[in-house]
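Here the complex is missing a single protein chain, while all its other protein chains stay put.
Chain naming follows the written order as A, B and C, and within any one chain the residues start at number 1.
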Amino acid sequence: MINLLLFPVLIPFLFAAISLFFPKKVKAQRITAITGLLLALVSAIILLVKVKTDGVQALTLGSWAPPFGITMVSDMLSVLLVTSSILISLFVVWYSFSSIGEEREKAFYYPAILFMLTGVNGAFTTGDIFNMFVFFEVLLMSSYVLIVLGGEKVQLRESIKYILVNVISSSLFVITVGYLYSVVGTLNMADISIKLADIGQTGIVTVIAVLFLIVFGIKGGIFPLFFWLPGSYAAPPVPVLALFGALLTKVGVYAIIRTYTLFFTTDVGYTHELLMIISIITIIAGCIGALAYFDLKQIIIYNIVIAVGVILFGVSTMNESGLMGSVFYLIHDILIKGALFLLIGIIIKITGTSNLRKMGGLIKHYPILGWSYLIAAFGLAGIPPLSGFVGKLLIVQGGLEGEYLWQSIFILASSLVVLLSAIRIFIYAFWGEEKGSHDISPKLYRHLMAPTVTLVAITVLYGVGSEFLVPFMTDATSVLLDPSVYTDAVFEGVK
Amino acid sequence: MEILMSILIGFLFMAAVYLILSRSLLRIIIGTGLLSHGTHLLLLTMGGLNGKAAPVLKDGVTDYADPIPQALILTAIVISFGVTAFSLVLAYRTYKEIGTDNMELMKGTEDND
Amino acid sequence: MKTNDLIIQTTTKVVFFIIFLFSIHIFFAGHYTPGGGFVGGLLMSSAIVLLLLAFDLKTVQEMLPINYTILTAIGLLISLATAAGSIFFNVPFFTHVYDYFYIPLLGETSIHTAMFFDTGVYLVVVGVTMTIIQMIGGDE
């Protein structure tokens, strides 16, 4: 089954196309979406096993030899991201059943999610730089649809900003691909890697590297390109926010990781140093934002920015611990952000506000919600043995191994801010005197809690069961450390 | 010609960015239109402009223009068409809903604490 | 946009068919000369737009009772299916096949699976442009 690696991309696509035939049948929409996601999940897991046993999978479409056709490549990093993306989408869709409302469900809400997942998975899997642009557009266009769906004022207002920023970033992406094509004459990522390695350190390549950092940095939300993010992400309803928060920035981060380990390895002293500086400022900016607002959504959204900085810091060290930590943390962040957004979604549903100062004492009537939140918050802050711990540990270890003492201590200290921002929600929303209205039916509460608690449980397992993940993470890291594993898989049997 | 084109493209980008930074939504969207024109021309230029024939097979012709950038541009054109159409409808809806096309009146910071 | 001028309407119908045929031609020509599904589809839609200009939205909808979303979905599925056919032969996705056939009336013709793919493109383009135009035109 040589096409296996396409299935996680194509199955959501197929089901999205199918569900266009009956937009008004809510039940059928739901069933199609869930079926598609489950099948995609199964295929992703099969692929995961395949990549684990047989190494990097590559397929050049149309039976053309690489680099002439479009190559799709599943290495461990890619398949891990694909699997977790599908998983998160599954939970978000499950959660959406009882929270998104029929109007949206009848207006292509589920197809949009499936299309977005197609784009996300495609971007994670593709081995062709222009094809990555196309998948970026697929996921962006779906995200435009999701952010504006519902047509509330704030959605319209923020959608414009969101689209504008992304249109600019897409244009930059295309011209960057153009520059790169001019210099190396190819689009296949493995081919680019080989050719850039042959060329060695050249000024123009470094400039292109910086351009790629900018292009993907806008998507990933790094400093100073993240300003659009907090406002735009807060506009759509919580399930959409959860998807955005969990997945979209990660695509940018993935693309940075991919290009900065596969392409731009000849001038690490400049490019990765820059990446490190930027990642640290990103964390500072994220920390300021995470503390600045007494608004549930904003707090968690700014934590996305912090996490992006932490992950990229690990990448910038370019050593085994740092990179492995980044991979660990990347997957963790997908899961934990998903969980946190779903959790605050329930809090918002209960209290009718996202303003922390207007809520309080929820623990009395919603203890499970409270404890789930606390666990997720500790997971976010990297308290052992929860999910964020191992990743952050390895990232800091990588920093210290690279003798970046102050930077590593800074990363540790940033965890304190993360903890403060997350625990503040707990203290304000769950402790204290009971405040605010509580208009949620027990049935709705149960329906919203089911996917949320399951997801929190998964994050806990992710942390506690880190041992089982290490072999996967090691595989993912080995490709990042040694691009030839990647390029060999692509050109296997060709050269 | 490539250098002239590069300057021309730079000019298009400049105009596009200038428009994007203005307050009126329409000007902003027009700016994105210029941006994509610039982008497409840039792609074409990066492929080299001295091809002697269109990349359509013809007997006796060997010096074809580089077909890859053209294929990429075609894809990009279609995508930007989709985005433009979407943003136009969005602008239209926004205007009807919010009653202005001035971006400076769409800050929304009053919601933040 | 209401014009009940009979001459214009009749002319439009004729022009519509001419453009329609031209779009089909462009579509088929695509593999060898400039053209292809995308341009073909766009031309087709402009033909329909022309109808819209001559008649009102309702009439056109009665003349062409098409749900464009479903048209789009069909197009998408045709393209996907063409590409996915290769999955069943366990060759890389998107592997096209073609051969030359003798077809009565048309003579020696090449049938290329890429053509089916392009058909999907054509339908999607028509479906999408029409949806957009209908939406903008039909909104109060």
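We take it that a residue touches a chain if its C-beta (ideal position, glycine included) is under 8 Å from a C-beta of that chain, and two chains touch if they have at least 3 such contacts.
The working rule: contacts and distances are computed from a predicted model.
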{"item": "Protein name, per the UniProt record, of whichever chain is missing from view (\"ABC transporter permease\", \"Phosphoribosylformylglycinamidine synthase subunit PurS\", \"Multisubunit sodium/proton antiporter MrpA subunit\" or \"Heme exporter protein D\")", "value": "\"Multisubunit sodium/proton antiporter MrpA subunit\""}
{"item": "Visible chains in contact with the missing one", "value": "A, B, C"}
{"item": "Touch list for subunit C against the chain that is not drawn", "value": "26, 30-39, 42-43, 45-46, 49, 68-69, 72-73, 75-76, 79-80, 83, 93-94, 96, 98, 110, 112, 114, 117-118, 120-121, 124-125, 127-129, 131-133, 135-139"}
{"item": "Interface with the undisplayed chain - residues on subunit B", "value": "1-27, 29-30, 33-34, 37-38, 40-42, 44-57, 64-68, 70-71, 73-75, 77-79, 81-86, 88-93, 95-97, 100-109, 111-113"}
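What we mean here is this: only the chains that are shown with their structure count from here on.
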{"item": "Touch-based graph of the chains, sorted into line, ring, star, complete or other", "value": "complete"}
{"item": "Chains most often in contact, by C-beta pairs", "value": "A-B"}
{"item": "Inter-centroid spacing, subunit C versus subunit B (mean Cα positions, whole Å)", "value": "26"}
{"item": "Centroid distance [mean C-alpha coordinates] between subunit C and subunit A, Å", "value": "37"}
{"item": "Centre-of-Cα separation between subunit B and subunit A, whole angstrom", "value": "27"}
{"item": "Residues of subunit C touching at least two other chains", "value": "none"}
{"item": "Interfacial residue positions of subunit A with respect to subunit C in the complex", "value": "1-3, 6, 10, 13-14, 17-18, 20-21, 23, 59-63, 69-70"}
{"item": "Subunit B - residues contacting subunit C, complex", "value": "54, 56-57, 74, 78, 82, 85, 88-89, 92"}
{"item": "Partner subunit B, residues of subunit A touching it in the complex", "value": "130, 134, 137, 141, 144, 148, 151, 153-154, 156-161, 163-164, 167-168, 170-171, 174-175, 177-179, 181-182, 187, 231, 293-295, 298, 355, 357"}
